[in-house]
Structure formats: C-alpha cells, structure tokens
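Next up is a structure, given as structure tokens.
Yeah, one chain of the complex is gone here, protein chain that is, but the others are all in their spots.
Just so it is clear, A and B label the chains in written order, and each chain counts residues from 1 on its own.
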Amino acid sequence: MSDAALPAPATPAWTARAAGRLAGISRRSPTLAIGAAIILGFALLAVLAPLISPESPVASNPARVLQAPSAANWFGTDGNGMDVLSRVIHGSLYAFGIAIPVVIVGLLIGVPVGLWTGWTGGWPDEIVMRGSDALRVFPSIILALAVVAAAGPSLLNVVLVLGLLDAPVYARVVRAEVLSLRNGTFVEAAVAAGNPTRRILFRHILPNALRGATAQTAVRAAWAVRISATLAFLGVGIQPPTPEWGAMIRQGAEYMVTGEWWVAVFPGCALILLVLGLNMLGDGLADLLDPRRKAATR
Amino acid sequence: MSLLEVRDLHTHFIAYDLDNRLRTARALNGVSFSLEPGRILGLVGETGAGKSLTALSILGLLKPPARVVAGQAVFEGRDLLALPPEELNALRGARIGLVVQSPKTSLDPLARIGQQLVRLQRAHRPEFSAAQAEARAAEMLAAVGIPDPKRRLRAWPHELSGGMAQRVLIAMALVNEPSLLIADEPTTGLDVTVQAQILDLLRGLARQRGIGAVIITHDLGVVAHYCDEAAVMFAGQVVEHGPVSALFARPAHPYTRALIAATPERLQLRAPRPSGSPPNLYALPEGCLYRDRCPMAQDVCTRPPPDLALRDGHAARCHLAEAA
Partner (left out) sequence: MSAPVLRVEGLSKRFAAPGGGVIGAVNDVSFTLAAGETLGLVGESGSGKSTLGRCVLRLTAPSEGRVIFMGQDITSVPEARCRPLRANMQMVFQDPWAALNPRMTARDLIEEPLMLHTRLSRAERRDEATRLGLRVRLPSAMLDRYPSELSGGQQQRVCIARAIATKPALIVLDEPTSSLDLSVRAGILDLLAELKEETGAAMLFITHDLGTLRLMADRVMVMYLGRVVEQATAAEVFERPAHPYTQALMSAHLPADPAVPLARHVLRGEIPSPINLPPGCGFASRCPVAIPACRERLPPLEELAPGHRAACLRVADGGNRIPS
C-alpha cells in the first residue's frame, strides 16, 4: 500500500526475532509448521541415530526373538531378535538417504530440460514432453520394479532410477513457468536492454521459474520415500537386514497373522508420519513461496 | 432526507505479519459524505486513497483481514453496516445496483446475457414469470443502447466488446430498479471514444429514473463533467467535498489544488509541486495526514483538522481552508 519504510522497531535479540518469525509463519500456515516440525524430528533422529538408539540396529540376539514391547525393548524385537526401536530410528537415516539424492537427481535433470524446452518450444519441446507423457503412463512402481530388478537392488540404483522417473515432474512445472515468463514484459525488457540469450535464461527466467519446482521437492521427496519403501517391501530394493522401513514391514508382515504386530506396525507408522510431514511441508511451501502474494500482503 | 449518508467510516486491515506482530493498516480513517436522491456524486482520489474500499465497506463485501471498525452508512433510513447479512444481500442487486471496473470478468462466462438478467430479477422478485423477466431484460438492453436487444439476449459474454459488456453490466445493475447505483471506475480500460458513450448513458439513465449514483474514479475530467457533487479522498479520508462547480472553481484543500494542477491541461512541467509518498497506513501521524506533502503546513496541522464548512455545502478537512 505505502512505500514508506516501516517504523524501525527496537531491535530485539536475533533469537527473539527468529522466534517471532517462526511464530508468524506458523500462524500464516500451520500446515507448513507442523510438516516442518515432523521433518525436523525425523532429521534429528537420523543425525543422532548412533547416539540415541539403544542398540545396534543389526545386533541379532537369538535369545529374545519376537518379544512384545516392554520396558527393555520399547518397540519389541523382531524375528532375528533385533531391537525394533533401534531399527526404526536408523531407518530414518535411510529414508533421508534415499529421498534427498532422488530429489537432487530429479532437479538436476528436470530443471534444465524444462528450461530448455519451455524456451525453445517447437519440436524439442514436443519430443521431450511426449516422452515424459509416455513415462507417466506406466505406473512408476512397475517401471521402477523392472529397472531395479534388471540393474540390481543397490541403494545407488534405486536412487538413480527414482530420480530419473521424477525428472519429468520438475521439467513440467519449470516448463510451464518458462512458457508464461517467456512472453512476459520483463523478459521483453531484458531483450530490449541487449541481454544475450544465455543471460536471459539464467539470470532473468530461471530464478523466477523455480517456485513451482521448489514447492514440489517436499511432495516428491514423500513420493521417493514411499516408492523406495514399496520396492523394499516387494523385495527388489534394499535388502534385509538393512534397517529400512519397507524391508522391515515386509519382514513384519509375516508375523502379523500370528499376532506379533509390532514388527511391522512401528516402521509403518514412521513411514506414514514422514510422508505426511513431507506433504504438509510441500503444501505450505507452495502457499508461502509466491513473491507476488508476499508483495500484496506487505 | 439523504438517500445515502456515510458517517465517519473506519475500515482497518488487521492481520499478523510473518514476524508474528499484529499489525493494523488504517485504510479508511473517517469517511463521511452524503448523497441526495437523483444526484450524482464523484468519489475521486488516487490509488490507495480508499475509494473502492469505501464502496466495499458500505456494501458489506469486505474480505478478511479487512473489517469495518466504526461508522455508519444510512441508506433509506437503515444503517447498512448494522444489517444482518441476509438483509443486506436482499438489498444488493435490488435497491442498490453495482457496476464494477472490469466488465469482462464480471459476467458469468457460462451463461447467456439474457439468462443472467432473468436470474438476477427472479432472485429478488420470485413473483416474476420467466417470460415477464425476459421481456424486461430485453427492454433493459434497449435502454442501455444495445441494438437488436431480443437477439442479444442469446449472446454469450465472450461475444461482446468491452463497451458492450459494460452496457450489459449497467443493464444488470439497473434491472431491479434500484434507488442507488454505485459505479466503480466504470470507464477505466475503455477507449476514450467509448468512455464518452458509457458516461452519457450512465448519467442519462440516472437522471431519467431519479437514481442517486456514486461514481468512483481517479479521473477529474469525469467528475467535472458527469457529477453534481464531488468528494476528494486522500489516505482514507474525504478531505474535501461540495458541488462540482464550487470545488473546481475554489478548491479549498491543498491536496485538491495539487490534484487539479497535475491534470494534463493544467500541468506546468518542471514547476515546483508537492512530492512525497502517501502516508504509511500502518503508522499514521496525528493531525492532518497530508501535512508532510503540504506546501502550506503549519504548526496547527499537527492537530486533527476539522471538517470546515465553507459556502454552499462546500467543506474541507483543513485548518487553513478559510485562509485558502
């Protein structure tokens, strides 16, 4: 409304300012705040896993196979006598270890492709977009299954395959933004000022075209966590006894019928909670990252 | 009795910012004006002065975080701001017609013009039969100068030009025979040669039907030639109001004078003129809101200025109005 500077408030300590900002963001978007809190919780678990987990996640003990939750083993023990709590805690490390690289691989492939096809249009655009359509027609789980089964079930393979499958999502959102920016006035102004194409693309268009992709990252990380767990559950991803939630659920599923529910339920809850948190973070980011919106509420 | 009397209307935007501080933007700070039946009032001001917000406040169309915190808007003896929503709803589109700025986006793209006019009539007058309402719709289109109205009832909004769409909106605003018409920038975005047609039409219909009208505009030319009265807004206040002839001949508020001096035909390039930004609505100063820009500001201006009555219903919210 007004361009006059706001009255400078008495500068509080930076901690108070940060706390105020946190509270302000939580009030604007509780979804974002809850999502971020969940992710932060899991990130702490992952980083501190070696320190806080009561036991080694792969220490088997034939003397206490399939013990129900107790004071000694809060989440009980599994078929190998391993402590489920320790395995769930370490599992968060694997969840992030897959989700973050998958998102990075997806962005590294998807963003440049979206930028290029959105700017040039024409036949490269057609080919890439039809190609990505074709990828999307297959259920991604089937595609991932096939490739991982063929290439071997290593962590690296899972990451590469999921990242590649995810790239079209980023390519699409970036392309859509580039298309609308390409004919926009400030891009025309950049041409009129004499900018070379490379600078127009990277200085003027790219920074303004990343909003959608940024908001997508959390949602896509949730997808990566879910799919990698599914792969492990189906037995083609990460193999036991690695403490990965999907693999743990697969092991635990066998015991469900005989009443030893804790082996599968605890990693399952962890998985649901993390996926939920990531999705909430993604939704909140999408709201908050709109610079025009920020200007309007200034 | 006045048709519409707005008294000391205050509307604030109250919201928490990203740093969790509760902040209040005082967008309207005491808007007062009145309108007699059959007269046309021009509500004029620059961006952010609160013209449209005044209309939205009166009509109960504010969206959070904006809310009316004080004031009255008495229309035909009833305070609109105190009415329950359903009663206000019954007035809007019936006793009060509204013409908005962007005709193209204000028409339902999925309904024919005729359907929209019929729908609007039957919403407020269930006793009308579809045939009656359609006949009146055609009459209304004819009245706003749309050729071949019978056939045009079948037209879709996207088939209309900007000027035609604005005529249809005027027809919609008038079809339920309101006694008050509020037109928010009715010609902004139209070509100048079309602007004259629309303004002639608006004024003609208001006169002929005895409707009181408020035209919200930033164009002093529109006020000078199509309004009987003018109210000049600055920073959420009416700083001067009165009959158009008096207001243009003897502008009493320094802001009005600056505004008139900045019109293209009066503008002297490279002459000294008040500069500066409008006041910060989050931290309004005490006293006159214009004083930072005012070339005549004095010590007395740090106190809130009175609404000084001059001659012939002409008044200005300025300590120095009489001296000027």
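The criterion applied here is as follows: a contact is a pair of C-beta atoms (placed from the backbone, for glycine too) under 8 Å apart; a residue touches a chain by one contact, two chains touch by 3 or more.
Note that the coordinates shown come from a computational prediction; the quantities given were computed from them, not determined experimentally.
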item	value
Candidates B:Ala82, B:Ala123 or B:Leu267 - the one touching the absent chain	B:Leu267
Sole contact to the chain not displayed, among A:Pro30, A:Gly121, A:Gly152 or A:Gly184	A:Gly184
Of B:Ile170, B:Leu220, B:Val239 or B:Ala315, the residue in touch with the unshown chain	B:Leu220
Which of B:Val244, B:Leu281 or B:Cys318 contacts the chain that the document leaves out	B:Val244
Absent-chain interface as seen on chain B, which is shown	46-47, 161-164, 191-197, 200, 218-225, 244-245, 248-249, 258-260, 262-267, 269-270, 273-275, 277
For chain A, the residues touching the chain missing from this view	3, 184-186, 188-196, 199, 203-204, 207-208, 291-292, 294-295, 298
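One rule holds for everything that comes next: only the chains that are shown with their structure count from here on.
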item	value
Between chain A and chain B, centroid-to-centroid distance (C-alpha), Å	50
Chain B - residues contacting chain A, complex	15-21, 25, 27, 48, 277-283
Contacting residues of chain A [partner chain B, same complex]	1-7, 9, 17, 20-25, 27-28, 297
